[in-house]
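Only one structure is covered here, and it is reproduced in the block below.
This part shows subunit A:
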Amino acid sequence: MRKLYLLAAVAALVAAPAFADDMLTIGMTLSQTGPLNVDSVAQQRGAELWRDEVNAAGGIKAGSKHYKVRFVTYDDQSQGGRVQQLYTRLIVQDKSQFLFGPYSSGLCATAAVISEQYGKPMLITGGAEAKTLELGNKYLVQVLSRAGEYLAGAIRALESKNAHAKLAVVYADDPFSKAVAVAARKLAQAGGLDIVLDESYAPNTTDFSAIINKTISASAEALVGGGHYADGATLARQIHDQKANLKYISLLVAPDSPQFASLGDAAYGITVPSQWEVQAAYKPDFGPTGAAFAKAFAAKFKIAADYHSALGYAGGLLLQHAIEQSGSIDADKVVAVLNAMDVTTFFGRFKIATDPGHHGLQVAHEMVLAQWQRKNGRLEREVVWPKAAQTADLIYPLH
Partner candidate 1 sequence: MLGIIAAIIDGVLIGSVYGLAALGLTLIWGVMEVINLTHGAAIVAGMFGLYLLANAVHIPPYATLPLILIGGFLVGIVLYWISVHRLMGRPPLMILLSTFAVNLVVIGLGTAAWGTDLFNVPVSLPSVTWGRYTFSGTHILAAALTTAIAGALYLFLYHTKLGKAVRAVANNREAAELAGIPTTRVLSLSFGLGVALAGAAGMLIATMFPFTVLSGDAYQLKSFVVTALGGLGNPAGALVGGIALGLIEGFAGQFMPVSWTLVIEFVLFVAVLIIFPRGIFAFRRA
Partner candidate 2 sequence: MNDALLEVEELSAGYGEVQVVWGLSFAAARSKLTTLVGANGAGKTTTLRTVVGTISPWSGRVRFKGEDVTRLSAHAKAARGLVLVPEGRQLFTNMTVDENLEMGAFTGRGAHGYATRLERVFTLFPRLKERRKQKAGTFSGGEQQMLAIARALMTDPEVLIIDELSLGLAPLFVYQLFGTLKALKEDGLTVLLVEQNVHLALAVSDYAYVIAEGRLFTEGRPAALAAMPEIRRAYLGL
């Protein structure tokens, strides 16, 4: 029996993937393993939901043809060294016509050049750092708000409560977090906040005692920063363990994952800049509503959708729209449509810069700020900023 199973597996490997002409291949890598895997997998699931829905509905209509969507994915192990090899393989060997970017700004920066070298459009759904899009690329399309925007809401929300709060900026040494921190620093200074601590840490840092002691010594009242999941969650736990008595904490990325609730009390009150929350009810020009997406996602994966999942789905949706509008799967024609698009989906608004120095940079999408609050004894995320989209009041101060 087991032999048969093995044989089948081998046969599946050997047999060339047979697909008809009307098949659209989209290639991407995801971080199944490595430090980025939590968010990367969430993003991937969003994309898969889109693919399955499109195929169930008969595929993407381009002109007279209907294309079924096929994904080819490889594990990049969260390592830049593999990304280029794999994207090249996706284009050259697997004949991908379109690409989705990997997760995280660092990996996107590594993958970006391949899209340019081979002239394949790449939708970036998990790389917020703007630098990659300022190098003269012609085939990159950023779906999410860029890094500079991340903490804008968090800073404004803090200013609304205490315009002169003592602020600690603590962030991971990676391209994304650094870009976020640089922008946050400028905003905070312009708004009159008092930056009492400005520290970065290595992304694989496991012990934050030194930084937290410094935060306490600097009498900081608020802390913004963080990086990705592993370091952010550790930082949150240690802030709680060491009773840093911060009135306000905003961390990147990590608190957006449903898994963050496993930190228990340490998660309470922490805010997170979010690309999307289900409560933010945009009126979509096409595609599902936020609520419908969240419902379908939860039904398929038995887990709540976070913004990375929404991004994965939105990337697919926007590509589909562009192909349908252009009536072809020709790379240049589709990119031309994307360049001209100004639309709103369940994910929010989409519009990219088209000047050569910033081609593909997202300029229209807006972020929200969410906070972990207690509701009927359970930890849940509520949108607390901007006021217009708010589902609950910001809890301030935390202590």
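Inclusion criterion for the candidates: all candidates are chains of the complex that A comes from, given by their letters.
We take it that contacts are C-beta pairs under 8 Å (C-beta built on N, C-alpha and C of every residue); 3 or more make two chains touch, one makes a residue touch a chain; residues count from 1.
On a predicted model such as this, the values are computed, not experimentally measured, just so you know.
Screening 1 or 2 for touch with subunit A: in this complex the touching candidate is 1. Residue ranges of subunit A in contact with candidate 1, taken from their complex: 32-35, 37-38, 78, 173, 199-202, 204, 206-207, 209-211, 213-214, 216-217, 229-230, 233-234, 237-238, 241-245, 259, 262-264.
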